[in-house]
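For this view, one protein chain was removed and the others were kept in their places.
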Amino acid sequence: MNAHTDNFTVRTRGQGTTEITEEVARIVRESGIRTGLCTVFIQHTSASLIIYENADPTARTDLHEYFSRLVPEDEDYFVHTAEGPDDMPSHIRMVLTRTSESIPISAARLTLGTWQGIFLFEHRRAPHTRTIVVSVVGE
Amino acid sequence: MNAHTDNFTVRTRGQGTTEITEEVARIVRESGIRTGLCTVFIQHTSASLIIYENADPTARTDLHEYFSRLVPEDEDYFVHTAEGPDDMPSHIRMVLTRTSESIPISAARLTLGTWQGIFLFEHRRAPHTRTIVVSVVGE
Partner (left out) sequence: MNAHTDNFTVRTRGQGTTEITEEVARIVRESGIRTGLCTVFIQHTSASLIIYENADPTARTDLHEYFSRLVPEDEDYFVHTAEGPDDMPSHIRMVLTRTSESIPISAARLTLGTWQGIFLFEHRRAPHTRTIVVSVVGE
């Protein structure tokens, strides 16, 4: 039984989703763990993680548009506005998605479904460098 | 210390929630693990998981209705429509709920609260066969 914790960074290009499945799969392979659990964690409060369909990019376009409408920038009751109009919506969009995603490991591989990819969801308008921590536990 | 990964399938009857607590609890019992962590993972991007109140069915009826209004089918900006009007909303509803749920294990049992059950939340209108993967790690 073993436990590994590793991390990597992703440079985002502003709002949108970036697939990180390969980076996570590499850490799982390097861990040598064949049966267990992989947990992906993002160390930020204005970006988040989702597991999402990775075949048709239009599924991601529509998702981005939905979130821009669900949590608009111009809510007149927002008080937390010192860091710009996209800051408070980014915190809420992060709460409505996930800070961590956990995926079982079987036969030394992530048990993702056929159409599933792991994505970083950047909520700020400006590019950011985001740190992702990956825990692998198992045997 | 041990790690087990198992899976099962659920046949859904279209949109709505199906309790899967017993299937998960059985895998935990069979693992022999007394202290640790159970993670339930769904291998799909148009169905999701929630831990929800399992006593009064009306709490689930109202939840279904809320989600049908929060993410309606007829958004005029949707581009990802090739698989039918219920496909894109199903991806968004999945993102707003969870792909995995993790529950600590103590005294060889899931530490669910009195009113908590684990539910599969089907977002497509047609029945589907959904695969659930369960990881159990601990000792």
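Which chain is which? They are A and B, in the order written, and residues in each are numbered from 1.
Methods note: contacts are C-beta pairs under 8 Å (C-beta built on N, C-alpha and C of every residue); 3 or more make two chains touch, one makes a residue touch a chain.
Worth saying up front: this structure is predicted, and the values here are computed from it rather than measured.
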Hidden partner chain, residues of chain A it touches: 1-5, 7, 37, 39, 41-46, 70-71, 75, 77-80, 82, 88, 91-92, 95-96, 98-100, 102, 131, 133-135, 137
Those residues of chain B which, in the complete complex, touch the missing chain: 1, 33, 35-37, 50-53, 56, 58-59, 61-63, 65-66, 70, 96-98, 101-106, 111-116, 137-139
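The rule we apply is simple: only the chains that are shown with their structure count from here on.
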Turn needed to bring chain A onto chain B - CA fit, degrees, nearest 5: 120
Centroid spacing, where centroids are CA-atom means, of chain A and chain B in whole angstrom: 19
